[in-house]
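Reading through the structure tokens given below for one structure.
Shown here is a partial selection of chains from the complex, left in place.
A and B label the chains in the order they appear, each numbered from 1.
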Amino acid sequence: MGRMDKWIEERSRGLARQTSRRGFLATASTILLGAAAVPLLPVARLQADTKDDGDPTKCDYWRYCAIDGFLCSCCGGSPSSCPPGTVASAVTWVGTCRNPNDGRDYIISYNDCCGRSSCARCACQRDEGDRPLYRTDAANDINWCAGSTADIMYNCSTAVIVGVSTGE
Amino acid sequence: MGFCKAMTRLGLSLGLGLLGVGLLASGDAQAASAAKVQPELAPETIYVETMPDGPRDHWIWVGDVNPMSSVDTRAILFDADKGKMLGMLSTGYWNGGVLLPKSTGNIVSLETYFDKGTRGARHDYAVIYDPHTLMPLHEIPLPPRRMTALIQTRMAGLSDDDHFLAVTNFTPAQSISIVDLEQNRFVEEVNTAGCGQIYPAGPRRFLTLCGDATLRSLVMDDTGHVIRQVDGKVFFDPFGDPVIVHAERQGDDWLFASLNGYIYQVDASSEVTKLREKWSLLDESQRKKGWRVAGYQAMAIQRAQGKLYVLMRKGPEDTYEQPADEVWVYDIASHKRVLTFDLENVAVAISVSQDAKPIVTTAALKTVVPYWTLVGLSVIGVKFEEYDIVKPALDVYDASDGAHLRTVDHVAQFATSLQQP
């Protein structure tokens, strides 16, 4: 390969963890929760409000480290809310992302929003610890609207803060 | 090949990669120190948004006919000031936008479904959505004969009191269905051979545009039954200077633009509609240059100011539905052109808000790489597919001077109509 080539090769290698054309579904280690239930995870005691800088409509927003889908923030929702007219998935999967503002690792719950056709805006795929389908605890590519009251009709993905990871 | 491969992956990655690297890096840097001083972020509980309250003057519904996948059309709501998508409706097969009764604030969507997606029995509905939750309130069955065409404006209309909805049918026999939006039920289907598009004219009257160049009055009783159809006077020459179907209303008048750049202003105050006056959008030199009205939804009226906003382009008569390059603004009373401005991106639909500080929004086509790139490629003879290199966008302008305020990307798969709440 020529030099230009190598430059591109390196460049894209470096970017590989940030992006991927691969999926349109959500990713990262998975646990089952009722939509309102408390996650069965180690969660530190929490206080109110702090810095949460970054643009939730951009794929590089810190909470999206393990997301894979259309960003609800571009679809009428937010990192923690579904667009009007949709329902939140009853099943959610979580990832652990570092908040660059306080350097802490947060457990993020990637609920799908369901019941409308694909939002088709801000497709975002970031693959941390993605594993094949039989590893449902870490499986990417699964449509997690399955089991929602709107069934499998996938619209977009959120990134809800569950708490700070006390780390393993 | 190695080159091509890597390039493609670069293409795949570039979109967000650069930003990503930057942010994460800085994040790591702050980590150690920040952790000590800052409190933790509080846990959140997911919820479903409802529409924000407050003024909706600068909200706009984009109608997406999604031609590559017409089974999956949408109506998508944007806040043009914030450039933010507020929500969307899935509107079934070949819908083309929504109707918006002011009295209730509800959203009316004409939707068509087949038992098995693309096959099986056809079902048409007038679906009424709650404006706060965007959830369906009523699904009113209609005769499964709704007309589908690329232009969807004027395919249906609301009576001035929002009590009744009229829907154009085409099988290709032509008829009109009447729906009662207070009782939420279909009333009746009336034969309107030779007449199709719909223009409201009062609480109990719809006009329909006929091939014989007249606007016929459909007069209803209080139950929505059409008690008489009254022919109008011929108001244009359908062969010499046909008008486009997307007319705009000002008071009792409907303004139709023609392929040759005239406005046919129809007096619809009485059941027998007739031409009030014909006036020109163009002087002779402009007409000679080939300037004409352009796009699918080519006109919008700012009612308080009495101003007509028209999408314009230069080209042969047959190109009258191609994307527009400019907006020309007219004072309706004096027929004078009071403003012209270039479009940031070519556009096929235009709307203007009705508030005191009005904005113009356009359904635009934006290239996926910078224009000059395509110029360069075309100069050296590189070919690309037209529908590969443009994406629909929403452009927002200051209506008073045409200043471009912002462009909202990826608003639809293919947007052909704009509707204001």
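Worth a mention:
Throughout what follows, contacts are C-beta pairs under 8 Å (C-beta built on N, C-alpha and C of every residue); 3 or more make two chains touch, one makes a residue touch a chain.
Worth saying up front: this structure is predicted, and the values here are computed from it rather than measured.
Each chain type appears once in the displayed model; counted over the entire complex in the file, the copy numbers are A x2, B x2.
Keep this in mind: only the chains that are shown with their structure count from here on.
Per-chain CA centroids place chain A at a distance of 33 Å from chain B. Residues of chain B touching chain A in their complex: 2-3, 6-7, 9-10, 12-24, 26-28, 30-35, 38-51, 72, 74, 77, 85-90, 129, 132-135, 410, 413. Residues 1-2, 4-5, 8-9, 11-12, 14-16, 18-21, 35-36, 43-44, 46-52, 54, 58-60, 62, 74-78, 80-88, 98-104, 106, 109, 111, 113, 116-122, 124, 126, 158, 160-164 of chain A touch chain B in their complex.
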